[in-house]
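Sending over a structure as structure tokens; questions will come in a sec.
Partial complex: the chains shown occupy the same locations as in the complete assembly.
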Amino acid sequence: MDNRVAVFRKEHFNAAHRLHNPEWSDELNKKIFGKCNNPNYHGHNYEVIVKVTGVPDEKTGYVMDMKTLSDIIREEVHTRFDHKNLNLDTKEFENLNPTAENIVITIYNLLRKRIDNLLDLHVRLYETERNFVEYPV
Amino acid sequence: MDNRVAVFRKEHFNAAHRLHNPEWSDELNKKIFGKCNNPNYHGHNYEVIVKVTGVPDEKTGYVMDMKTLSDIIREEVHTRFDHKNLNLDTKEFENLNPTAENIVITIYNLLRKRIDNLLDLHVRLYETERNFVEYPV
Amino acid sequence: MDNRVAVFRKEHFNAAHRLHNPEWSDELNKKIFGKCNNPNYHGHNYEVIVKVTGVPDEKTGYVMDMKTLSDIIREEVHTRFDHKNLNLDTKEFENLNPTAENIVITIYNLLRKRIDNLLDLHVRLYETERNFVEYPV
């Protein structure tokens, strides 16, 4: 039997964004992205749930110290994106459309570098209570 | 690495239902289904979470337009079941016991016809905050 | 300074109901109550929050034993209404339209008889997460 356990940590950040494809006309952007294309941006309270999977250490009983995980999320996600305009204030979305899908992949890639490779990593991102995404599947 | 992302949309409906197997005696129905067998029905605020999995489109950054997904759920689920008596007002449960298990399979089948076959589909249904189901697994 | 404290206890029940005024025509009922007038009923997961206000007892530090309050709510509200059709299965709504307003007043009156008159009583009732009522104000 697989003796691995998954541990989850939830953090949040508040940001503005706009969905826009610069290769398209304004009309096409408006048609595809609707009110999410508003040129002056809108915003969300994003919730991030990070899932780390591995075998608990025999001495600590921890898969990973949740304080360490929380610190990593704060450094890589909160500091980078909180109270920012994703399109204007971050290099990650300078040339990448900040859809929930692209944000969750970006967060995964930022965290993957900081989490031991023996541990599996998955990220869920809530854009609103009713819209959310997960990566990888 | 799998570059697929899962996107989720939550919707709700309010309905009455009664658990009952017409092949059984009243006594057996009462014994098996308890107060859920009340002949005059009881009801729930059902929450539906629909999960669609696929590769984000390069141009939009979307797995699927969440507005489209929301519209499909409203047409197939909300319009059909909201403020209805599942046993008396719907053809889906005319001859099918409306347990949470049967409702979630029914919703899956209704939505599966409307979602591109390149995309995986999963449905979670909350009958109450404490009782919920998922299909497929 | 007022040394009173308010204590709150949350309980729930699931019920079917239909909004209907028997003095009106079917057309007027349909017009006024919309889909809540569905003749075959619909239902909700009701949440009840009971607020009791008084001076904490010096010996116990309690305004009221929350176990006692919970038991009273279960006897007067849960046993009476859970998994019931409010219109058909309860004498309280035999001749009273089971709107959220009328249900909260009814619950208040049922509980008021069971709570010490030195204690103030208020009831909040959630019909859904988005629709709720309070009595008295």
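Order as written gives the chain letters A, B and C; numbering starts at 1 within each chain.
Here, a contact is a pair of C-beta atoms (placed from the backbone, for glycine too) under 8 Å apart; a residue touches a chain by one contact, two chains touch by 3 or more.
A quick note: this is a predicted structure, and the numbers were derived from the prediction, not measured.
Asks: Count all the copies in this homomeric complex, not only the 3 that are shown.
Replies: Across the complete structure, the repeated chain appears 6 times.
We adopt the following convention: only the chains that are shown with their structure count from here on.
Asks: Classify the chain contact graph as line, ring, star, complete or other.
Replies: Per interface graph, the chains form a line.
Asks: Determine the chain that sits nearest the middle of the structure, using the mean of its CA atoms as its centre.
Replies: B
Asks: At what distance in angstrom does the C-alpha mean of subunit B lie from that of subunit A?
Replies: Here the centre of subunit B sits 28 Å away from the centre of subunit A.
Asks: If a residue has to touch 2 or more other chains to count, which residues of subunit C qualify?
Replies: If we look for residues of subunit C contacting two or more partner chains, we find none.
Asks: Can you list the residues on subunit B that touch subunit A in the complex?
Replies: 1-11, 53, 56, 59-63, 65-67, 120
Asks: Can you tell me which positions in subunit B touch subunit C when the two form their complex?
Replies: Against subunit C, subunit B makes touches at 12, 14-17, 35-36, 38, 40-45, 82-85, 88-89, 128-129.
Asks: Going by the contact rule set out above, which residues of subunit A touch subunit B in the complex?
Replies: Those residues of subunit A that touch subunit B are 19, 21, 23-24, 32-34, 96-102, 104-105, 129-137.
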